[in-house]
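Missing here is one protein chain; the remaining ones are kept as they sit in the complex.
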Amino acid sequence: MILILKPNIDADSREYKRLESYLVGLRGIETRIHKVQGALQQITEVHLIGNTAALSLDEMRALPAVEHVIRVSEEYRMLGRHKDDSRPAEFNYQGLTFSQDNLHIFAGLCAVDSAASVEEMMKALKANGQVCTRMGAYKPRTSPYSFQGHGKKCLPYVFELAGKYGIKVIAMEITHESHLDEICEALETTGQPTGVMLQIGTRNTQNFELLKIVGRQQEFPVLLKRGFGITLDESLHAAEYLASEGNQRIIFALRGMKTNIGDPHRNMVDFAHVPAVKRLTRMPVCIDPSHSVGSRHRSSDGILDLFHITAQGVIAGANMILVDFHPDPRSAVVDGPQALRLDELSHFLDDVHIVRQAYETRRSRTYVATAK
Amino acid sequence: MILILKPNIDADSREYKRLESYLVGLRGIETRIHKVQGALQQITEVHLIGNTAALSLDEMRALPAVEHVIRVSEEYRMLGRHKDDSRPAEFNYQGLTFSQDNLHIFAGLCAVDSAASVEEMMKALKANGQVCTRMGAYKPRTSPYSFQGHGKKCLPYVFELAGKYGIKVIAMEITHESHLDEICEALETTGQPTGVMLQIGTRNTQNFELLKIVGRQQEFPVLLKRGFGITLDESLHAAEYLASEGNQRIIFALRGMKTNIGDPHRNMVDFAHVPAVKRLTRMPVCIDPSHSVGSRHRSSDGILDLFHITAQGVIAGANMILVDFHPDPRSAVVDGPQALRLDELSHFLDDVHIVRQAYETRRSRTYVATAK
Amino acid sequence: MILILKPNIDADSREYKRLESYLVGLRGIETRIHKVQGALQQITEVHLIGNTAALSLDEMRALPAVEHVIRVSEEYRMLGRHKDDSRPAEFNYQGLTFSQDNLHIFAGLCAVDSAASVEEMMKALKANGQVCTRMGAYKPRTSPYSFQGHGKKCLPYVFELAGKYGIKVIAMEITHESHLDEICEALETTGQPTGVMLQIGTRNTQNFELLKIVGRQQEFPVLLKRGFGITLDESLHAAEYLASEGNQRIIFALRGMKTNIGDPHRNMVDFAHVPAVKRLTRMPVCIDPSHSVGSRHRSSDGILDLFHITAQGVIAGANMILVDFHPDPRSAVVDGPQALRLDELSHFLDDVHIVRQAYETRRSRTYVATAK
Partner (left out) sequence: MILILKPNIDADSREYKRLESYLVGLRGIETRIHKVQGALQQITEVHLIGNTAALSLDEMRALPAVEHVIRVSEEYRMLGRHKDDSRPAEFNYQGLTFSQDNLHIFAGLCAVDSAASVEEMMKALKANGQVCTRMGAYKPRTSPYSFQGHGKKCLPYVFELAGKYGIKVIAMEITHESHLDEICEALETTGQPTGVMLQIGTRNTQNFELLKIVGRQQEFPVLLKRGFGITLDESLHAAEYLASEGNQRIIFALRGMKTNIGDPHRNMVDFAHVPAVKRLTRMPVCIDPSHSVGSRHRSSDGILDLFHITAQGVIAGANMILVDFHPDPRSAVVDGPQALRLDELSHFLDDVHIVRQAYETRRSRTYVATAK
């Protein structure tokens, strides 16, 4: 059961104290407080864990500090959509709103290879009006003998260049808690020129210890990729590890499933789950067409599979796109074959724009609303 | 190697005779003649099988009967896209053109349960300007104790009602060669009021004997569904069984893969393969959203997953949609949970129209052509 | 519900007539009679289909013709193991008993390529005391351009050579009903020198029309292979198509699942399902190590993977082994890489013998019985 308290309630107020003394009196019920910072106000949620079936909704609602009561179902306690659950599916970061209703594009380098590449990329983003990017500093690789990313060494110039070209948020994968410290330090050293969205990759979707640590900090939002050998349900439960530790600023990313059924694509594209994740949870949903497709093949209509697969996510309501570009794909140290060229960035944005408009037209039809 | 002969060439002409005598002289080469009826003219293809590596393209081109020579790659000899292969990716049936460039919608009953249902469906189709439908008479079911379809008993009224309401093509699954005879007979008895597209279901994708028999007749086009436990490559090879027997009027259908990775959908949606199949072969590509999704759930934006998944196929260039409707889904004997209601037909068509327009806008962009 | 009648009951007897008149009086219940020929006697089963929940077991038991009553669960009506179901899990053919308690080895040619190969194989089998074999005349192949088997042309010499070398049963795949006629004809022409076990391959596991036709004849037992893209449950339901048409002489074969998770083996070995199928149904279970492994690699202990995987099936109680041999694997037209050489036949039999003995020792332990 979740009690949504009145906005901006003061922990020293009389009504809050009365709530506390009431809760202390409940036997066999554990209490957890979560504070959710919205665009306009701070919401306090009180989560009651244990044998809540016996609790009275009416008694709860009668408490003066309580604005709303949600009886949660078993699944996805923090992030799920429960009955009478009107909590928003959005959060703010760096002046941007991330929600199930809008769309952000994070085009960038799969792996940072040099300051020159980073600058070319940033320059192209700025020229195309983009304020978000992806930059891979820590690269988990199948083999220990492959390039593992430049790590903390590249952070200062990545952040500085981001600031120089007006980038507000960089999606960056981390694979160990120490990377979080390194990112904080580099941001501080460089004067906080940009923001970071921490990315948890598909190999670490069930690295619960890392999720807990990332969940305990509330500075950076988290982009959690679906695990490639587990069910969707299990990946959504992994997101609960983040949320239950306190950080609900989570975007869930689909990136394709590893199975030869997906050939000739690199992975089996799973963007049909975009509407499903939005139904099951309140998380915005990201798609990663680059890792799904893994090549630059194009269809008989002359359009790249990469564009087509991106369009499939967007037409179904995807809220974020993570896509690989590179100034010179042939020389990229990681995943070059799937990277788009910088001169294709405007085409890509144009293509996404057409599709997003079609999605918004679909959504505006009256039968959509009335059919609910 | 394939020799494309001059259009409408006469088998009694001197140049044709000269070709024949030339081919007889080739050692270790088997010859197969395929006639392909296009919209305007008949094309004769001569397929040379065996050790063709040693043959001279120039000699072939010099033969007066020969217009064009294609050196086929190993894969998909009849249906693939080979170098210098300009054969069209389309065919005509019942006055309609089926190609990789356009889109047809086949809304209808998964399983025929009564003449009343059929008439209600046909009426709704006519009211919405539709001339194609799907009607299941022969139903392969997991258990022998489940309803197996009304079979040939329902054919007369299905065909008559189709004629009455102006339906030109019915997609109808067959699971045995005798069904082909039954369909021919019922069409004749009822005066050929409509046309039929023979559907081979996912359980019979590698029922090669059935494919050969269906491939030997050229009256009906064939809708071949992808096999659900095999690779895409294997399913495309299955289509070659149809083509190599003489029938190249084939549409390839994606219908989802059977794996629990696809949960909560009934199957793992595989429409990302729409552009891939169009690149690898010259077949138009159909999508079957009903069997892929298997439910009437809707996303947080109020749109049904069924609509979203259909949109994903269409935005990537799908050429045909096979979709289940029913006048009363709750009473449907087969797959009721995934059927749309008749009052949703206009919404569905409207939604598809929006998305198809977006696809055509995407395709018209200049960078698409220039990037080829 | 299934009524097991008294052994060898006469359809003209008074008690049988009384049963018939009783059954006619049951409303909404359909009746099917199945006769099962056992080693010593013929068993008549009366299957009651429909709303049987309301029927009284006591009334049924009181009928003089009835020896035993089984209330079937939903699953696997004919072949399943129901409560109080003591029907035997075995059948006889050509003087051999096939049951869940014993083991038969079918070593032979994946594909018949020449009479010489067949004779060499048969000779080796006789020299090693074998009376069963596998011989592929009809070969379903992924591509229509691959060798499709010698078909009916090879049947006469295959059957004659079988007779010459004392082979009692040949497992032979068929892919169309006409093959059944061709086999019957060739057996008759050659004087019934041997027996045939009809094999339904993994591509036809859900070719229900073929299953029904094969199920309607009772002359030949059937070896049904598991479908490679469907669940075990669905494959077991396919076996019901055979049984519900009248033929319960079925062996269920495991042959590996198609998924890259099984690499470096050709398929993902699924022999862990040997005990599961024996628990769920009364069918003897066959394993096909050749198609599962697909190569001649050996482990660091010097033993071929083919031997190891066979051993895994046998140690868990497999009842039949289908294994590819060839006089000259390098020249085999189909699946040469997975074939064993004739000089390895005695090693193979020796290895299987060691493992089967261990299985029988395991089964004889007192705690096995008492733990039931």
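For clarity, chains are labelled A, B and C in written order, and residue numbers in each chain start from 1.
Keep in mind that, in the parts below, a contact is a pair of C-beta atoms (placed from the backbone, for glycine too) under 8 Å apart; a residue touches a chain by one contact, two chains touch by 3 or more.
Remember, it's a predicted structure, so these values are computed and weren't measured experimentally.
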Practice problem: Can you pull out the displayed chains that the omitted chain is in contact with? | Solution: A, B, C
Quiz item: Looking at C:Q192, C:S299 or C:S331, which makes contact with the chain not pictured?
Solution: C:S299
Quiz prompt | Hidden-chain contact residue, picked from the options C:E209, C:D270 or C:D288 | solution = C:D270
Self-check item: Residue in contact with the excluded chain [from A:D10, A:E59, A:E209 or A:D343]
Solution: A:E209
Practice problem: Would you write out the residues of subunit B that touch the absent chain, in ascending order? | Solution: 259-261
Quiz item: What is the set of subunit A residues that contact the non-displayed chain in the whole complex?
Solution: 49, 77, 140-145, 175-176, 203-204, 206-210, 212, 227-231, 234, 237-238, 240-241, 244-245, 257-258
Quiz item: For subunit C, which residues touch the unseen chain?
Solution: 81, 89, 100-101, 231-233, 257, 259-265, 268-276, 278-280, 282, 292-293, 297-305, 307-309, 311-312, 315-317, 344, 347, 350-351, 354-355, 357-358, 361-363, 365, 367-369, 371-372
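Everything below uses one rule, namely that only the chains that are shown with their structure count from here on.
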Practice problem: Could you tell me which chains are in contact with subunit B and with subunit C alike? | Solution: A
Practice problem: Between subunit B and subunit C, tell me the centre distance in angstrom, where each centre is the average of that chain's C-alpha atoms. | Solution: 36
Quiz item: Any idea how many Å lie between the Cα centroids of subunit A and subunit C?
Solution: 52
Practice problem: Could you put a whole-Å number on the gap between the CA centroids of subunit A and subunit B? | Solution: 39
